[in-house]
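The complex appears here without one of its protein chains, the remainder shown in place.
Right after this comes chain A.
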Amino acid sequence: MQVVSLRSDAHAESDPLSGRKPASAMIEIEHVSQRFQTSGKQSHLALSDINLTIEDGAFVSILGPSGCGKSTLLYIVGGFVQPTDGVAKVKGKAITGPGPDRGPVFQEFALFPWKNVLGNVMYGLRQQGVKKAEAEARGRKLLEMVGLKGYENFYPKELSGGMKQRVAIARTLAYDPAVLLMDEPFGALDAHTRTRLQNDLLDIWDRQRKTVLFVTHSVEEAVYLSDKVIVMSRSPGSIKEIVDIDLPRPRKRADLLLDARFQKYIVDIEKMIDDGGKDDL
């Protein structure tokens, strides 16, 4: 099996024998725990002692039952939430807040309702001082890519869930973050659009070598896209297994569906999620 058991300390260190540095770490999560104050004097341990290293340019997916802390982990890397314990680092520096090097795509889209579709996509560029014409050209190109050509002047209120999701993705891609933090970005899409956007995302990732942290509920999607799949368990949220996906790239969906190794990854991971998680959904 390709399962790599969880290392007790995921800190990347140079190999003293060869003197060669391993692929540089983009994100390091060290002993991160997150405790939330709930109503009354009680507290809830959403994440417990998470250790994880994500290499520069890696595509890493997170799978796990609802409420196991996937979103919370993404927020910590994004700098939106400060962990109760431990540190998260990006490029070796402790994360103290959000920054344009890490672009989030939220589960709830969080589009700006007073801006139309094009305005939303241009927003980040405009904030960063990019000229209007340039931002607009880039915005239109991205909208075409996510299949929303012709909807530039629509307001978020007038869009379906799947369309909003695509605007949110385009809005984040627009300012070109080195790390993409995607929280179930394809959750609300129909199968056809989903496949198309998966391929587009792989394309972008391949061309621009972004680091992607990708939360999903679909095992197949995780295996198809990722170098590494992280399986989490709940109560408290912790990493159960890390699976290296050793499939050649570039990947073609049609080929993979017939590939026994692809199928085996899916079955293995589904088993992991099932194990001891019967009551977890």
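FYI, a contact is a pair of C-beta atoms (placed from the backbone, for glycine too) under 8 Å apart; a residue touches a chain by one contact, two chains touch by 3 or more; residues count from 1.
In this section, contacts and distances are computed from a predicted model.
> Could you tell me which of "GMC family oxidoreductase", "Electron transfer flavoprotein subunit beta", "ABC transporter permease" or "Acyl-CoA dehydrogenase" is the UniProt name of the chain missing from the displayed complex?
In UniProt, the chain excluded from the picture bears the name "ABC transporter permease".
> Taking the entire complex into account, which one of A:Glu144, A:Glu158, A:Asp190 or A:Asp255 touches the absent chain?
Of the listed residues, the one touching the omitted chain is A:Glu158.
> Looking at the whole complex, which of A:Phe59, A:Tyr175 or A:Trp205 touches the chain that is not displayed?
Looking across A:Phe59, A:Tyr175 or A:Trp205, the contact with the absent chain belongs to A:Tyr175.
> Over the whole complex, note the residues of chain A touching the chain we left out.
The list for chain A reads 75, 78-80, 97-100, 102-104, 106, 108, 110-116, 123-124, 127-128, 150, 152-155, 157-158, 171-172, 175, 177.
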